[in-house]
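Dropping a structure here in structure tokens format, bear with me for questions.
We show some of the complex, not the whole, and keep each chain where it was.
Chains here go by letter, A and B, matching the order in which they are written, and residues are numbered from 1 within each.
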Amino acid sequence: MSALKPLADRVLIEPIPAEEKTASGIIIPDAAKEKPLKGTVIAAGNGKKDEPMTVKEGDTVLFGQYSGTEIKIEGKTYLIMKEADIYGVFQA
Amino acid sequence: MSALKPLADRVLIEPIPAEEKTASGIIIPDAAKEKPLKGTVIAAGNGKKDEPMTVKEGDTVLFGQYSGTEIKIEGKTYLIMKEADIYGVFQA
């Protein structure tokens, strides 16, 4: 369980390094204007009024390169961002 | 099935190269201020509260030249954008 419970529509994400080539074969383009990044959802907020969350703990998600705020918990770097900044969820 | 499920009102699109001349005879104008582009819908989100999606997998759509964010899946380039950035759907 995460030490930090995100508020409202925020999500705590552990980023997956871009050089790592995953089973699903995603490669981040070299020269794109903006490089989307992948990460694992560590914890999600409870959503806002009438707006439940879609992502859940364990999901692998894609998000914008400049999305969210970086924090460190026990030496590891995480990102905290709003669910609206997440582009999509990778399917198992 | 797409490896990536777009969130909310987002759509995953495989762009169709502009030089390709399709059956419906669309030609992108040379000197337009903004060149609309065509693409195929690969996957669509579930929409937002009270706003179901209109486009669906397989639709050929027209969208703005600068719309969306480029990502690569298994070597192919895709775009992820909000449905509101799509101008229209080509009819079969």
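General observations
What we mean here is this: a residue touches a chain if its C-beta (ideal position, glycine included) is under 8 Å from a C-beta of that chain, and two chains touch if they have at least 3 such contacts.
All of these numbers come straight from a predicted model, not from anything done at the bench.
Because every chain is the same sequence, the assembly can be counted simply: 2 are drawn, and the full complex in the file has 7 copies.
Going forward, only the chains that are shown with their structure count from here on.
With rounding to the nearest 5, the Cα superposition of chain A on chain B corresponds to a rotation angle of 50 degrees.
Centre-to-centre, using mean CA coordinates, chain A is 23 Å away from chain B.
Of all the residues in chain A, the ones that touch chain B in their complex are 24-29, 32-34, 36, 50-51, 54-55, 62, 64, 83-84, 86-91.
By the touch criterion given at the top, residues 1-8, 10, 12, 43, 45-46, 49, 69-75, 77, 80 of chain B touch chain A in their complex.
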